[in-house]
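Take a look at the structure below.
One chain of protein is taken out of this complex; the other chains stay put.
Naming follows writing order (A, B and C), and every chain is counted from residue 1.
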Amino acid sequence: MEEQQSGRVYTSNWRVTYRMSDQMGVVYYGNYFEMFEFGRTELLRGTGFSYAQMETDGFYLPVTRATAEYLAPARYDDLLEIQTVISRLDRLRIEFEYEIRRAGEPGLICRGATTHIFTSADGRPRRLNPQWLKRIQLLME
Amino acid sequence: MEEQQSGRVYTSNWRVTYRMSDQMGVVYYGNYFEMFEFGRTELLRGTGFSYAQMETDGFYLPVTRATAEYLAPARYDDLLEIQTVISRLDRLRIEFEYEIRRAGEPGLICRGATTHIFTSADGRPRRLNPQWLKRIQLLME
Amino acid sequence: MEEQQSGRVYTSNWRVTYRMSDQMGVVYYGNYFEMFEFGRTELLRGTGFSYAQMETDGFYLPVTRATAEYLAPARYDDLLEIQTVISRLDRLRIEFEYEIRRAGEPGLICRGATTHIFTSADGRPRRLNPQWLKRIQLLME
Partner (left out) sequence: MEEQQSGRVYTSNWRVTYRMSDQMGVVYYGNYFEMFEFGRTELLRGTGFSYAQMETDGFYLPVTRATAEYLAPARYDDLLEIQTVISRLDRLRIEFEYEIRRAGEPGLICRGATTHIFTSADGRPRRLNPQWLKRIQLLME
């Protein structure tokens, strides 16, 4: 089991739509998980392939655990910066960590993490093959 | 082609969540289409089967057209009443019309319509079989 | 600081819409947080008042932390049962725990928790007044 514990930080940008706001005038707490999804999708694109390609190859990454801490509100039309890192990887699972800030500002808005297991299309656990494992490991160096 | 032009009105209730509100303090305009979906799902359940069962039987109802008119705002925690009617049905397509009000109040909040074609799982047009046609026709009497 | 550590379980039902499903054929992980929101809203309604009323009274409950564990998939048209409990309450914050199952089935689909602080409309911390504290404490007995 080749496991790695650290990773490189990938940054992607996200524009907050009106749909994401709620009547408190801030981004609804459940909507941050879509930003996390976007962060890890963009990170995986760094393999030269996409998560869509992983699914075509028969590897799915359902989430088994998700957490978020909300430190400051994001608002409509904010341009956010999502920093994503792979915090753990082996052939059974992958973990990502996320930090969201307003682009160019130091203050942390939201911090979170997700854990995923590798499965086949029918949802059964499936060990990641060496080819994809290597591709993803390269993103951690 | 057995086509019918009228229908019975089905009523279902919907509680507005915080997620559906936006920073104007009202339900986001795009979220009404989920209520329309709920209205037609609950109507079809009146066949004694569910839309999920239609998909199991190989009939899908992708939307080809959707419209909504917004006459008054709905707000967080409102209990809404969705009235749904089949306005047209033949073996190629089905059309629904919707009216949304606050439960027990006469004022119209939103009015809309959707058109759907029948397809197989791969998205190709597929004529509805007589069994399902008859089940749905019974909902129009 | 009157703090309480336990609580009564409140059960509410939720029908899964097509909107909540994703291309894996299951409920998208971020959509469970709306069910958690619904669970706590319905619980608070047990005070004889609503969360909407709390906001009218100037008390807001922004989320500061949210977690979810996903144990089994929920699917389109499932009728789910959300069990919500207040796991902690004082004048500064409130914590809820959630369990989601298919109605009438023992297997756990999702388990989660949220932490909220009490604030005024402008987002500043605001100690809950004794009247609302008492109302909510009654939900824990």
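Methods note: a contact is a pair of C-beta atoms (placed from the backbone, for glycine too) under 8 Å apart; a residue touches a chain by one contact, two chains touch by 3 or more.
Please read all numbers here as calculations on a predicted model, not as lab measurements.
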- Decide which residue listed in A:Val9, A:Ala52, A:Ala103 or A:Leu138 touches the omitted chain of the complex. A:Ala52
- Even though one chain is not shown, chain A touches it at residues 15, 17-19, 33-34, 37-38, 41, 50-52, 76-77
- Identify the residues of chain B touching the omitted chain, counting contacts across the whole complex. 24, 26, 29-34, 37, 60, 62-71, 73, 114, 123
- Message: Applying the definition given at the start, please give the residues of chain C touching the unseen chain.
- Response: 18-19, 21-26, 28, 30, 75-76
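Note that only the chains that are shown with their structure count from here on.
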- Message: What rotation angle takes the CA atoms of chain A onto those of chain C? Round to the nearest 5 degrees.
- Response: 180
- Query: Which chain has its C-alpha centre farthest away from the C-alpha centre of chain A?
  - Reply: B
- Message: Measuring centre to centre with CA averages, how many angstrom lie between chain A and chain B?
- Response: 34
- Message: With centres defined as the mean C-alpha position, give me the chain A-chain C separation in Å.
- Response: 25
- Message: Rounded to a whole Å, what is the gap between the Cα centroids of chain B and chain C?
- Response: 28
- Task: Give the residues of chain C that touch two or more other chains, as numbers and ranges in rising order.
- Result: 33-34, 37
